[in-house]
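Attaching a single structure in structure tokens format; questions to follow.
Complex shown without one protein chain; remaining protein chains in place.
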Amino acid sequence: MSERRSFITQLQVAPLTLVLFLFFVVPVALVVIVSFFRYQMLVGLVPDFTFKNYYDLLTNPTTWALYLSTLKFTLMVLVITLVLGFWLSYFLVFHVRNLVVAIGLFLLCTIPFWTSNIIRMISWRPILGREGLVNQGLQEVGLIDKPLDWLLFSDFSVVITYVHLFTLFMMVPIFNSMARIDKALLEAAIDAGATRWGVIWNVVLPLSKTGIALGALFVVTLVMGDFAVVKVMSGGLSGSATSGMFNDLQFLNYPRAAANAVILLIIVMLIATGIFRLIDVRKELVR
Amino acid sequence: MNATIDDTNTAPNTAPNTAAKTAHASGSGEIRLVNLSMSFGATKAVNEVNLTIPHGSYCCMIGPSGCGKTTILRMVAGHETPTSGEVFIGDTMVVGQPPVNRGTAMMFQSYALFPHLSILDNVAFYLKMRSVAKDDRRRQARAMLERVQLDHLHDRMPAQLSGGQQQRVALARALITNPKVLLLDEPLSALDEFLRLQMRGELKGLQSELGITFLHVTHTQPEAIALADMVVVMDNGTIEQAGTARDIFDKPRTPYVARFMGAQNVLTGTVDNKSGTTVVLKTASGEALEVPGDRVNASVGEAVSVSIRRDLIAVHRAETGSTGDVNTIEGVVEATEYQGNFVKIGVIVKGVETFVANVSDQAYFAEPVIPGDKVRVSWNIDAVHVLAKVDAGNEGSPYGV
Partner (left out) sequence: MSSDRRPWTFFVLATLFTLFVIFLYGPMISILILSFQGPNGSLSFPLRDPSLMWFGEVFNPSRVGDVPGAFSRSFPLSIIVMLLTVLISVTAGFGFRRHFRGSTLIFYTAIASLIVPGLVLSIGVLVTARFLGVSANWYTTGLGAHLSWTLPFGLLIMFAVLGRLNPSYEEAAYDLGASKWQTVKEVVVPIVFPGMIAVALFGFTLSYDEFPRSWLTIGTKNTLPLEIWTMTTNVTSPSLYALGAITTGISFLVIGAALGSIYLIQRKRAGL
């Protein structure tokens, strides 16, 4: 009986396992293997076991500059999305009294998630461009007399776009955690003499920890793995960890692109493990 | 499809195979548990239980949470497979059989009404599973809803019904299977006090009308006492006592049952003097207790525990009573609680857990006491019931250890 049951369970999970194995485990493993291969012009991949790709990358100051730039973006976006995600969720959970309204407003924030990132990205052009809405507006008011150049194709527009695209990934998990907080806890804290800030700091924030951690995980991996936004929105002025990879791929230098991918993967996984050590994600999810 | 397995295995069954809907009711609804055990990992939820519940009786299983009562119910229902032992319904060993072949129907604590089906379709679900034609099953389901006085709501969704109405639907859905045994898992726990009392009466009426076996799991003592022909008190996966409500209440077998049913004080002493009709016990603090001699088997020097019903105890101020009497203990009032027709007085007695006396309101207001007063509690020798087991501590006490 129980053996048959466990067979059925295995069968139910088998398709998932198969897809993950074939299209995640094997590809990632091969990326690691290929990163030790040699690259030869016109031939492409040559099986080998060399650290040359890693050596090339790590001794190249450009690599370091690119990673530093990515880390800078990641940190900035993390802070902004965290602040936004926390306060927007707080507003929906604790200030909107009607549940239906809260759900409606929540959906209003999530709908753009289901639309194209690329479209959302280019939609900033008519806003931030030299003749964009912002420059037009500022000129009309008389605050500036010639258009600001740094609005589009700059670090500023890259960060704006990241925040635009990824705040939701921070907000949804935090909202989820906060929605589970028993409102009586807040009243109990106020009865115990806590101020509004005291309640937020001592009750709401600790109980939103899981959501914050999950959101941070999403935002960090999304920004670090991005290459589209930084390429289009910086106008080629800034680079990211993936820019090197992107260039190598244009020249079909798969081994070096793979080595670069492995380095990125290691950094992302390190951050992820750090976050997973803080919380038991699975337990929190099925709760 | 029509001839279910239990039909062929039960004693004489004349129901033709066309009468599937009445097939179950024809068998016996006796439940017999033989050496029934259930382990979850290292913990034994149910430990070697033997019990026979006669056909057509209303049986309540009571005990603290985790005592194994729900597990037994679920093993009878077929939602849990015993680690060892057997379950008989009628003459059929049902372990390994699906619920529908056992002649049981279960009412879930949460009611488990399917949220996507109207209440008519909820009730007709069993018939749909047996491929009864749509018109036929709707007609039968409406008849059943009429029986629980909900026919006028047949097209509502479960979410639109009140708790009491949902429970009636759950009842109708269970009864349409024509069970020999109805299993009720804490059926009244989600209702408010008023509805609970009303439904309690209806359940009892329904059971005597149908004449089938009801097995009802509860954790409230008054519910068990009021409903059951047979009460089964459980603790730690074993049966402490099974018997009529009166026996359980008036003649508990063990200190655990005496305390758990909530109407008894438990005292322990060693046999001091055994002379003819009365036996004298000496408690640890030196008080003398007189006990009817014919009920004590222990010899001099051995320990005996007795229980004394709360409502057969008199409480007087220490000044007014005489000293040194048998069956009289001195103590200090801890608390009093007015209950309407009686007053509950807690008395702290040296060497004993809090002693409780339920004094009629006339008696109390004739001689009121307040916390801190020194009092004497006393009782008649006939109020003393000798327990079959010596007290090992505060087991079953509502106050805990």
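We just call them A and B in the order they show up, numbering each chain from 1.
The rule we apply is simple: contacts are C-beta pairs under 8 Å (C-beta built on N, C-alpha and C of every residue); 3 or more make two chains touch, one makes a residue touch a chain.
Everything numeric in this text was worked out from a predicted model, so none of it was measured.
Visitor: Which residue numbers on subunit A touch the omitted chain?
Guide: 5-6, 9-13, 15-17, 19-20, 22-31, 34, 45, 84, 87-88, 90-92, 94-95, 105, 107-109, 111-112, 114-120, 122-127, 129, 131-133, 136, 164, 167, 186-187, 190, 196, 217-218, 221, 224-228, 232, 242, 245-246, 249, 254, 257-258, 261, 264-265, 268-269, 272, 281-282, 285-287
Visitor: What residue numbers in subunit B mark contact with the hidden partner chain?
Guide: Here the touching residues of subunit B are 77-79, 98-100, 104-106, 108-110, 112, 114-117, 125-126, 128-130, 156-157, 159-160, 173-174, 177.
Basically, only the chains that are shown with their structure count from here on.
Visitor: List the centre-to-centre spacing of subunit A and subunit B in whole Å, with centres computed as mean CA coordinates.
Guide: Distance between chain centres, rounded to whole Å: 57 Å.
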